[in-house]
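The other protein chains are all here in position, but one chain of the complex has been omitted.
Chains here go by letter, A and B, matching the order in which they are written, and residues are numbered from 1 within each.
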Amino acid sequence: MSKRIDVSGLTAYYGSHKAIEDISMNIEPRTVTAFIGPSGCGKSTFLRTLNRMHEVTPGGRVEGKVLLDDENLYGANIDPVAVRREVGMVFQRPNPFPTMSIFDNVAAGLRLNGNFKKSELGDIVEKSLKGANLWNEVKDRLNKPGSGLSGGQQQRLCIARAIAVEPNVLLMDEPCSALDPISTLAIEDLIGELKERFTIVIVTHNMQQAARVSDRTAFFNLAAVGQPGKLIEIDDTERIFSNPSVQATEDYISGRFG
Amino acid sequence: MSTAAASTLRGASLPKWSPYAIVGGSIVLGVLIGLVGGLDSKVQWGLIAGLLYVLGTYVIAARVEGRRQAKDRVATSLVWVAFVIAVVPLVSLIWVTVSRGVKVLDPYFLSHSMGVVANADTGGGAYAAIIGSLEQVGLATLIGAPIGILTAVYLVEYGRGRLAKAVTFFVDVMTGIPSIVAGLFILSIMLIFKMQPFGFAGSLALAILMMPVVVRSTEEMLKLVPNELREASLALGVPKWRTILKVVLPTSIGGITTGVMLAIARIAGETAPVLLLVFGNPFINNNPFEGAQSSLPLFIYQQYADSAGANAAYDRAWAASLTLIAFVMILNLVARGIARWKAPKTGR
Partner (left out) sequence: MDISTQTTDASPPTPPQPSAAEQKRNARGATRVGDRVFLGLSRGSGILLLVVMAAIAVFLTYRAALAINRDHGNFLTTFEWNTNLIPPTFGIAVLAFGTVVSSIIAMAIAVPIAVAIALFITHYAPRRMAGPVAFVIDLLAAVPSIVYGLWGALILVPHMTGLFSWLNDYFGWTGIFSWDGGAPRTILTVSILLAIMILPIITNVSREVFRQVPQMHEEAALALGATRWEVVRMSVLPFGRSGVISASMLGLGRALGETMAVATVLSPDFDIHASLLNPGGGTFAQNIASKFGEATEDGRDALIASGLVLFVITLLVNGAARIIIQRRAEYSGANA
């Protein structure tokens, strides 16, 4: 299951501060889209509007539309809790539940959503851990706490937890920024596999990473500190990195600012 | 958009006003049940209404929104009920104390003592008790505050090794000493020396109760003083003790004052040690070092306990309670004011 996302005229606020302004873009199913841009340009904020996590922050609110296969996430009667089950998320720092075992971490989302038989649950947990390339490393210690794993393993555990509930979209907020190069490579390989099943949106600070993993790249920028962030352009990754249509993008990619 | 996939995002949800409607409905039902069932306690009406509210929320939400949302709503409603439950006694306590306290609380009450006024009679006042309280609490502060502050200075500025660890641990332990035990401790010494009750004995017990509170709060404040300040001063060749006196303590003086005031507010309301050590005295005794004294909390207790239900005595007890609460609350508010005013601005 993989859905397309169409954003139109999206503006997000923190209290009275406008964080991002008037963003529109289309994201195709079964693709990896990378968001790049300097710090504070609102790319993470924008990512969090795609599963209604932005409004969790006190004072956070959103105007505009996010269509998930033609249904507006911000429409009337939409349950944000249901939205977050359809649109999974992986965070910057790995955040397994510290008091739960590896198994329980992966099963956490499933247990929320109804009754599974124990064997069923075991199957899904195994499948998810395999999907996150973690199964072989943890299959002998599923009952140990998740916080005992290395940083890269914890992040893959979080990915397993996110994909266990079979979301349509997977959002990743700088998933490798707290990891060492080898773990980063493992996650990047994993992203390549996961895009067969999910629509993936990834925020990254690392332009090489964007170039390696993504099909499409969106560049965000802000006019000045305190100004809202804006989408400068979105295009095929190859084009963005070889021949962008906006000068600012080229300046950023070639390291002239940011 | 009525595709099957779309419906997964769209939970049926109760309108925004529904919690209020359920609250209103349960209160009405609770009152009705109370009236029909002939229950005479309003508290029971309230309990029934609260129960109906929680149950009603669950049933309605489970029907419309599903089991998970219903659980969420029940948790929310329980949390709100708990909040209301906590507020009820506080409101009742403040209301009763104020409404009954103002009856006899006037300049006469504050400037006269019980003397030979019998418990059942009106008249009399808390002057001796107020004097006693001020003297005992004042002396306790003179002993407790410097020792507490110095101990905190030791722990933060000098403390290393086992002595500091022991002091830290026993300060924690001391915080938990019941006030009556502090009283019994002084009493056991007085028994050895065959001493009669006097005000200063109470001060000693209060000082014991005060010290750990002062140590804790001062410690917190001293730890907030940035190390750079100390180093800046030491680097100028200023000796450590002068650095502490001239740099560290002045920087944290606001917080330390707040801590001491909160500690004073706490011991001002202590009754048990005063009961054992100061004994109570209807007459004015200005000398805390000889002879029984009174104190405000003790006055409240004795007006209540020794009066055999005389209304005049109860009125005086409420008036004294109001005086005591006013004193404690003013100390609290001023202390908080100082804390806010002097608070180091953490650039958040």
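Quick note on the criterion: contacts are C-beta pairs under 8 Å (C-beta built on N, C-alpha and C of every residue); 3 or more make two chains touch, one makes a residue touch a chain.
Note that the structure is predicted; figures quoted are calculated from it, not measured.
Among the residues B:S217, B:T258 or B:T271, only B:T271 touches the chain that is left out of the figure. Taking the complete complex into account, B:L224 is the one of B:A12, B:L32 or B:L224 that touches the chain left out.
Residues 51, 53, 56, 58, 81-86, 88-89, 91, 93, 95-100, 108-109, 112-113, 147, 158, 161-162, 165 are the ones on chain A that touch the missing chain.
Within the complete assembly, residues 39-41, 43-44, 68-69, 71-72, 74-76, 78-83, 85-87, 89-90, 92-93, 96-97, 146-148, 150-151, 153-160, 163-164, 166-167, 169-182, 184-185, 187-189, 191-192, 208, 211-212, 215, 223-230, 232-233, 236-247, 250-251, 265-266, 268-272, 275-276, 297, 300-301, 304-305, 314, 317-318, 321, 324-325, 328-329, 332, 344-347 of chain B touch the chain that is not shown.
Note that in this section only the chains that are shown with their structure count from here on.
Within the complex formed with chain B, the chain A residues making contact are 3, 68-71, 73, 77-79, 81-83, 85-86, 112. Interface residues of chain B, counted against chain A in their complex, comprise 1, 5-6, 8-13, 68-69.
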